[in-house]
Structure formats: C-alpha cells, structure tokens
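Complex shown without one protein chain; remaining protein chains in place.
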Amino acid sequence: MTGVSATQAPVAEHGGNGAVRTGRRIRQVRELGILLALVLLVAITTLTNPNFLSSQSVRDLLLGATLLTILAVGQSMVIITRNVDLSVGSTLGLSAFATGTLFVSLPALPIPVVALAGVLVGTVCGAVNGALVAAARVPALVVTLGTLYAFRGIGHWWAAGEQINAADMPDTFLGLGRVAVLNIPAPALIALAVVLTAGWYLGSYRSGRELYAVGSDPQAARLVGIPVDRRVFFPFVVNGSLAGLAGVLYAARFGTLDATVGTGLELEVVAAAVVGGVAIFGGSGTVYGAALGAMLLTTIGAALPMLRVDPFWQQAVVGLLIIVAIGLDRLLVLRAARRLRGGESRGA
Amino acid sequence: MLRTRTHYGLTAATLAGLMLVTAACGGTTRGDADDSGGAEAAGEADPNAEIPEGLAISYLPKQLNNPYFTYANTGGEEAAEELKGEYKEVGPSEANASSQVSYINTLSQQGSDVIVIAANDPDAVCSSLQQAQQAGSVIVTYDSDTGKDCRDVFINQATAEDIATTQVEMIAEQIGGEGEIAFLSATPNATNQNAWLELMEEELAKDEYADIEVVDTVYGNDDDQKSFNEMQGLLQTHPDLKGVVSPTTVGLAAAARYLSSSDYKGDVTLTGLGTPNQMKEYVEDGTVEEFALWDPKNMAYLAGYAGASLSAGRITGAEGETFEAGRLGEYEVGADGEIVLGPPTVFNEDNIDDYDF
Amino acid sequence: MTDRPPAAPPPLSLVGVAKSFGMVNALQGVSLELRAGEIHALCGENGAGKSTLVKTIAGVHRPDEGRIEVDGAPTEFASPADAQRAGVAVIYQEPTLFPDLSVAENIFMGRQPLSRGRRIDRTAMYAATDRLFARLGVRIAPERPARGLSIADQQLVEIAKAMSFDARVLIMDEPTAALSGTEVERLFSVARSLRDQGAAVLFISHRFDEVFALCDRITVMRDGRYISTDPVAELTVDTVVRRMVGREVNTLFPKQDTERGEVLLEVDGLTRAGVFSDVGFDVRAGEIVALAGLVGAGRSEVVRAVFGIDRYDFGTVRVAGAALPQGRPAAAMAAGIALVPEDRRQQGLVMEMSIERNATLTRRSALSRFGLLSRRSEEKAAEVWADRLQLKAGHLTDAVSTLSGGNQQKVVLAKWLATRPRVLIVDEPTRGIDVGTKAEVHRLLSHLAGEGLAVLMVSSELPEVLGMADRVLVMHEGRITAELPRGEATEESVMYAATGHKEVA
Partner (left out) sequence: MAPDVTTPPAGGTALPPRPAGQRSVLQRVLATRESSVIGALLVSILAASLLVDGFASGRNSGFLILDIAAIALIALPMTLVIVTGEIDLSVASTLGLTSAVMGQLWVIGLPLETIAVLCLVLGALLGAVNGLLVTVAGLPSLAVTIGTMAMYRGLAYVILGDQAVADFPFSWTGGATARLSGTPIPWIALLIIVLAVVFGLLLHATPFGRSLYAIGSNDEAARFSGIPVLRTKLVLFIASGTVASLAGVFWTLQYGSARADNAFGLELSVVAAVLLGGVSIFGGKGALLGVLGGVLLLGTIRNALQLADVSSDMLSIVTGTLLVVSVVLPNAIERVRARRRTAEPPS
C-alpha cells in the first residue's frame, strides 16, 4: 500500500508540466498519426506502382480530396459544437444544380456571381438547419435527417429530370481544375485556404474558441455568458456555405449535373471528421485533423485500385478505419486521464 | 448470369462450425427442382384488332430523373399521343430494384394497361411484374430486359452483335489496329452491358484484331463521379493503354471529361456509346473522334406501339408476329419476344449537330 | 472607485425577490443589499435557497417577483452575460469548467486578451493566468486541459476566473468546501484585498469559523425566506444556527441506542490508485457508522466502490462474511447492500420518470409476475412506501422532478428500503433538503439501525455526524486517518483528522 501512495503523494504542484505536455501531445499525436498513416499509404502504393506519384496522379488525388476536405472542415465546426449536419450531401447537390441552372438560364452572368449564388444556396440551407437547431432547440441529428430528405426532394423537384451538361457551362468555369499553381490545382488551393482560414479562426478568435466551449459543456457555456444559440447557429451557416462552395466546385469539376449529385456523401464527411480526430460529442478536434482525415479517405480510394486490391474492399477498409480512429481517440483520452490523475496533488 | 466470384471462402470458413450443426438436417438446396411461376401469354393474335382509345401506357424508367430516360420517354409520349392513349411516367429517384417494385405495384393497382419498364435488376422486379400481368397489364421491357417469363416483349435497342461489332470497329480503326485497350462499363450485373462485353471480347478474338489486347474491365456504376474516378484509375494503372471503350453514356461522358483535362488527351482513344448532346463538346475539342448509340426516343416510341398492340390483342408476343409501329414502320417479334429497334448510329464531327438529345 | 460617499447606492441589491420552480417556492420575498467594500455572508441550511439566490444574481434565473438593482437602478439580467457586464462575478458551488479547453481559456473564455487583428494573444493569456494563480499561491499550468483536474484545482480555477473579472460584485458560493487550510487562507486574503479595493463580496459557507473570521455582515435565510441581516459583531454562532434552523438544534438528531449485532459489512485494504488507498473498516448490525472528512477526501468514492459502481485495484468487501464480486451493483444488491447516492438528481433518481417508477426501479424483477410488470403491482408497491415515508406528492404518476428536494430524497430512500437491505449506505443523506424532512430522515435512519440494519453514512455536516453516529471514521486524502467512538468524536477531533494533521486514534 505504501508503494502506491508514495507515487501519489509528493507533488505539491497542481497538474504539473507533465499534464501540459500530455494535453497538447494528445492532439499532436492524433494528427501526426493520420499524417503517418497517409504517408505510409502513399509510400507503399508508390513502391508498388511508381505511377502513383506522377504529377497527373497527384493532381487527381488533390482534386479528388478537395470536395471532401471542404465539407469535412464545415462539418467539423458543426460537430465541435456538439451537433451534426447530415444534410450536407443534399445541400451540395442543390447548390451544384443551382449553379448549373444559372449558367443555363442567365448565360450573361459573370462566373464569380454565379459561383457566389451557388454558395448562397448552401448558406440558406445551412441557415435553415441552424435556425431549427438553435432556435427551435431540436436535436441536430433529427433536423438534418429531415432536411436531408427535404433538400434532396427540392433538388429533384427543381431538376425535374433535367441534366446540365458540360456544354451548358462556360469553358473558363469548367477549366478551373486545369488552372494550377506549382502543379497544385486551383480547387485544391481553395480547399487549402478554407482549411487554414477555419483553423486559424477556431484557434485564434474568441468566437472560435467559444465554439469549443459550447461543445465541451453547453450548460457551463451559458453560465459564462456565451451566446450559445448564436454559436450553435453560426457553424451551421458556415457549413452550409462550404457545402455550397463544394457544390460550385463540383459543378466545375464534373460538368454533368443532375438532382442526384452528392447523394450519400454525408456519412463519408462525418467519417472524415471522425477519422481526423474530431470527437463526435463535441468540444475537441481540429479542422486540420479533419482535412487530413478527408485526405486519407480519398487516398485510400485512389490507392486500392493501384495496389490491385479488389475495390470492393474499399468500403470495408474505410469502416474499419473509422472504428480504429475512434478507438484510438478513446485510448488516448483514457491514458491521458490516468496520467493526469497520477499527477494530481490531492485525491491521492 | 450467376458466375459469382469465389469470395465465399471467407464466409464459408467463418461459418463452417455453425454449418456442421445445421447442415445435417437437409432442406431446400440449389439443385432442387422448382416450378417457375411464369404465366405464359395465351390466346391467338388478331392482327386486325382495334387499338382502343384511352389505353393507359405507363413508363417506368430505371430512375426518374435520368436524362437519358427523360429524353427516351419523349418518344413514349409521342407514341401514346398518336395512339390516343394516356401517357404516364413514374419511377424512383434512385436506381435500385426494390423501389421499382413499389412503382410496379402502384401501376398495377391503378390498372395501367401497358407497363413499359427498364429493369434495374432483372430478377428483383420479376415477381411483381408477373403479378401485374395477372392483374391484366401488358409488360414491355425496354433498354434493360428482365427474365423472359416476366414480360411480354422486350424492345432491344440494337442487337448485341451490332453494338459489339460497331464499337470494336470504331476502336480498332482509331488505335490503328493494335495496342492495349480497356472497358469502362456500368454495373457488373447490368444484363446488356455484360452481353456486349462478352460479344466484344469474342469479336476481338478474331484474327483481324489479334494485335489488340483487352487489359482491364472497370465499372463506373453509371455514376458520374465513380466513372470519372475509374477512368482516372485505368489510365494510371495501365501506362501503355491505347484506347478505352465505354458502352454506357454516363461512363463515356465522364471518361471524356477526364480525358479532355488530362495529359493523356490525344494519346488515348476513347469511344463507346454516348448521347450527342453530352459528347458534342468532346467531339469538337478532339478528345473523342466518334461514338455510337441508338436513338432512345425511337426505342420508347416502339415500346409504346408494341405495348398497345399487345394490349389490343394484335400480337401475343409470339415469334414471327408483326405489327405496325407508327412512323417507324413494321416490326417483327423475334425469338423470346424480342423486338429489335435497328442498328446503332455512329456520331462524329460531321453529323453530331443533326441530333439533339 | 475606492472612497465612495456613504450615501452612494449599493452596487447590487435585491428587493423582494421571489422565484418558484413548479410547486417549489425556492425564494420568497428576499431582499439583500451588497455594499461596496464589504464582505457579506449568506447563511442558511441546504435547501434554504442560497444557490437559487446566487443564480438569480448571476442572471441564470429571472425572478418571478421583485427586482435586482444595480447602483440603485432597477436592472434586468436576461442572461449571465448581462450580469457579467454589470460587474458581477460568480464562483459556483460546483465548478463549471470546459473539460476540453485549457485552464487559461477556461478563465478567460470570451474575454481572452487580444493582439493585433483581434486575435487571441496566447502568451498574454498564459501570463495573466500565471499572475492570477500566483496571487492565489498555487501553480497550475495554464496550458493544460481542465479535464482531469481535481475538484480543488477546479475550484481554484473558478476562483481565478472570478478574480480575473476585477468584478465590483463577487459572489462565492461555498468556495472553500474542497480547499485545504492554506488555500482557504489565500482565498481570504484575496477576498479582503478585493473588498479593500471597493468590491462587494457575497460569501456563502457552512463553516462558521470562516464566516465569522472573514465577513462584515451576515444574512440568514431559511426555507427560501429572508430571516435577518446583522453585523458580525452582534451575532454568535448559536444565534445564527438557531435562525438557520428555526428551532432548537438538539431535536434534530434523535439517535437511539441500539444493540450491536454481527459484522455485516467488512471492507479490507480497499485501494484504487490515485483515489483512495488501504481503506478498511466494518459495520455491525444495529450500528450507524459515519464516514467523515472534507469534500474530495475520497469518501463517496469508497462507498461507490463498495457498492460496485466503480472498480478498485486491491482489497476485499464482505457482506455477512461472504465476499462480494467487484464492479457489480446487482450482486451487491443481491447480497443486501443499498446505496443512497450523493447526487440525488444525477445518481439517485431518473428525474423524468414518475415517482412510482423511480420508487420501484430497484424491484423491477420482484414485482413482475411471469416476467411481466403490471401497473397495479407497481402502484401498490409505491403507495406502501409513499405512506410509510409520508411522501408529500400529488400523484405517484407525476414526474419525480416535480417534488421538493426532501420528498425526492424520500423517494430515493423508498426505492432502496423497498429492497429490504441488510446494509444501508447513505451518502450525504440530508444534503439540500428542508429541516423538517431532515429530522424525519434522521429518525428513520435511527429507527432502521434499531431494526438491525448496518448503516454507513457519509456526511459532510459535522453536527449530523456527531449526532447520529455510533462510530466516526475520518478520511483524509484517500485514507482513513481516524476511527472515533461516539464518546471521543468532537468537532475538534474530527476536523483535526479530516485536515490530516495527525492520527488521533
């Protein structure tokens, strides 16, 4: 018994430096872990098939990850406040179709205006979700499950069997993916900008930090005077706008648009965020992690065919990865908690 | 059709222990004889029977908002108008078999006289089609057939042989008769796709194509993004690829879009089945030289006439019967109730502007 | 800010404030004046309405009647943010920290120091945090996450947070409950310096020595009503207690003498790393044993482990000689242990369920016939206990949340007594309930011991411990530091052991 107490007793310092390092390390370990997995995957694939790192292939990979990354960033912000938005796939579809429709019906409109309109469609969808969750205090899972159907239905109803083809859209718009800086395609740069901006905002601004506070403990957030409803509303709007942006980029990249665009995307997006270390019950995680998660999922999708793995395995691998990721998170939290407990001054 | 992959080792192994317990008791196994529940069309055809006015002719495409079917069914509407029937188009918003079933049931419940359907899954819709038949509806399949017991006639957009040879001719000519090629198909269990792929392989086995090698077949699930990604994967995995054949409109358009923006443009030939509107841009910018397709509008038009003729009793679906199909002229019912629309059309820079679909 | 003219209106006052929750009148006509440069004590029993009053001042609750005045002007606090803007800082009884965020962010949430472009200046924030902790004389790393902090450290963070406001009105709701002697002293010096700078401080504590050492005036509340306000100099502990209780104190603890039987609960060498170690004791039939100590000493954790809620690393628990498997409450119940937990709302009751369902929750299987439960049997079983414990409730089908704290506690007791336990563990059995019910609970415990139950009582209220217990076990930092028979247990001896000064027994 004395042995036990001897390890507990001596610290006079409250939650010592060990704890600081632990706290910070968890996050870094988490993100480095994904990065490592990503690097490993790329390395193995490249060894098997050197073509994987050809400039064309890298460009394709980045382009492929663009949409998921942007969506994962928005979704992370929502999840950090202890909510979830399942309607992103439908929102993306709606905004992509809106973008195409505008090109068809008002060919004179300049491209930036059309793109902005597409983003705005997403913003409106996000605002609807946000208002229902924040003002009507309805669980986000229920609301966005409902709007998942509703937005999709509106898309179908609007499209009414029409399809918008690449020929309906201006070449400069469709050529967005071909514009590249240092061999990085423009849409990937947009995604990068989104990630950095969101990460910067969440890390360095009061209202950004308050999102974490709201997700960490909504009651306590109210007590310290944080306008909780507004902080819940805002990420939904941002997420909607980002889904809108993703819709515009989708239109530019794929050219062919109908009402089914983005179907079933929501779970992939949530998966990317979760794999990236964003806790499903809010309060922790970063958009950098989520972006890495999106990269990882996309890379798996691209690497499996190259590794000559039956593509049918892809989904199973992704599922396994999600479970491993949340299991790992749990393990890290438990270990950290144990270490922090050991470092306490009292309670020993 | 049932050549399933040999993945079952895994399942078998995990469940082996449990099987030993239960397997001993015997039961219904695959070898057992089984009566199939098909109802044969009976009765004599009366070529002079009047087609009644107000026939309810309903079109059930694979998916409601699929532009290919939206266009095709304008032909159906045209036929219904000429026949003074009631045209209707219903369908699920996602292309899966089970949701088509509930629409078949609904149509049958509404007492539709003719159901024209493109089956998502040849088997899953079968029993409900038979029930609809028993309830008095005439079943015409178009684009994608079901089992022949489950429908009266099938409007074949083009014989598989025609489609296969046309595509093989196009690709062989464009790649200069030698090199690696690959197929980008829709779903692996789409009946028509598989038939075409098989025939194309047969055709390519001929001596004149001895220098052409098929290195891969990938599936884009008739999903734009998936097809796009599969095309990208194909080109990366096979650096020496000379050409790609995509016998599906969604796949061809997606592949063309990928190709047009990639470094492979000009080096890799692409052809297959596509719609003029989707492909116009890529024909103009040189990504694609030529491609082929039947006219889906005529296909649906023919289906309307076939259905009406069946409903009126002009034909019964037996081999050798003939009927009049409006502006398309006379058609004959072939073996197994198949009615062939005609040879596919090849589109290229010269004629593509003449079509608008 | 400092030398205000005496005529200046008080920075904050309450005038005739009333607040009720459903049937429960938490506050009725309470008036209170917090003057600049004064530390004002608020005394009252648990359930007297102190916490509701605090939350009203903090802007969490809006009064049904009456008003809040800031500098003499009627003001409405629509939200905690409003109260903060008016210069009110609150240290709550239970820390309300964000476990995922760093200590520094917890302190400065919403008020982080900014650098250029309205960005958060982390360096400045950490430095400010260090300065706050230096004033409190503790070292907690500002960057570490709040998750995993001990309750005392959490409370220190709360105090630092309140200090960081430079508030004109500082409310401290039992801030010392979890603190050690030196930390309490530092807190007091901080409170005094704030007072000397002209702030109004409201101090709530159950420790009269603290109240009398620190405060200038004392307001007493009872049952949601305002009773009195007097300068400290004119009061004695006795008068305050009498006002708080509203009757003579000695009627409260009707402990009867009982015969002790065999040992029913036997705990030996119980250890959970970092929480408690080498805890051993036994409880006999007919005996009430109190487990005393400061909050955070590990008492609740011990009884939770005994009952099987938490696991432990070493040690054994025996009931009537038979070893109990660990980590299985159901096994503990089968062996005849009942645990009335510390947190009634979180652990004792399912607040949304009806009274009768709560009361019968522990006897689901016993009440079912052929595996099916009938409403009738549940109703009858619940009625029996409602009668026996004189539960004051409208309908047994009403949600248990509609009851007052005392009646809720009766439901918890009913739920456990219905299992006919041999060993009854009660954790803070009278926390937050009214005086009348308190006496009832004490009488009941005494009566149960008389019937031959072994009773283990965790309590932070010294009078209750001294009045009820046959034996007192005192815990300090996870260890039992003293075992005192009834005759030797005094306030001094218990507090001595609880603060870990030395082994007494």
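For clarity, chains are labelled A, B and C in written order, and residue numbers in each chain start from 1.
The rule we apply is simple: a contact is a pair of C-beta atoms (placed from the backbone, for glycine too) under 8 Å apart; a residue touches a chain by one contact, two chains touch by 3 or more.
This one's a predicted model, so the numbers in the text were calculated from it and none came from an experiment.
**Q** Relative to the complete complex, which of the depicted chains are touched by the chain excluded from display?
**A** Answer for the hidden chain's contacts among shown chains: A, B, C.
**Q** Can you tell me which of C:His40, C:Arg147 or C:Arg357 touches the chain that was removed from the display?
**A** C:Arg357
**Q** Among C:Thr75, C:Gln93, C:Thr316 or C:Gln347, which one touches the chain that has been omitted from the display?
**A** For the chain that is not drawn, the touching residue is C:Gln347.
**Q** Counting contacts across the full complex, list the positions on chain B that touch the omitted chain.
**A** 1-5, 7-8, 10-12, 15, 18-19, 22-23, 25-32, 34-37, 64, 88, 90-94, 96-98, 101-103, 105-106, 109-111, 121-124, 126-127, 135, 187-189, 219
**Q** In the complete complex, which positions of chain A touch the hidden chain?
**A** 84, 132, 136-139, 141-143, 145-157, 160, 219, 259, 264, 267, 270-271, 274, 280-281, 310, 312-323, 326-327, 330
**Q** Tell me, which residues in chain C touch the chain that this view leaves out?
**A** Where chain C meets the chain not shown: residues 20-23, 26, 55, 60-62, 64, 307, 309, 328-330, 332-333, 339, 341, 346-353, 357, 360-362, 364-365, 367-368, 371-375, 392-395, 398, 402, 415.
The rule is simple: only the chains that are shown with their structure count from here on.
**Q** Can you check how far apart chain A and chain B are, centre to centre, with Cα atoms defining each centre and the answer in Å?
**A** Their C-alpha centroids are separated by 38 Å.
**Q** Could you give the separation in Å between the centres of chain A and chain C, each centre being the mean of its C-alpha atoms?
**A** Whole-Å distance between the two chain centres: 42.
**Q** Among all residues of chain B, which ones touch two or more of the remaining chains?
**A** If we look for residues of chain B contacting two or more partner chains, we find none.
**Q** Considering the complex alone, what residue numbers of chain B touch chain A?
**A** For this pair, the touching residues of chain B are 63-67, 69-70, 93-94, 224-225, 228-230, 232-233, 236-237, 239, 250, 253-254, 257, 261-264, 277-278, 280-281.
**Q** Under the touch definition given earlier, write down the residues of chain A that touch chain B in their complex.
**A** Residue list for chain A touching chain B: 49, 51-52, 54, 56-57, 60, 64, 152, 156, 159-163, 165-167, 175, 177-178, 254-256, 258-260, 263, 301-302, 305-306.
**Q** Which part of chain A faces chain C closely enough to touch in the complex?
**A** Contacts found on chain A: 1, 4-5, 8, 13-17, 19-20, 22-24, 203-206, 209-210, 212-213, 215-217, 219-227, 279, 283-284, 336-337, 340-342, 344-348.
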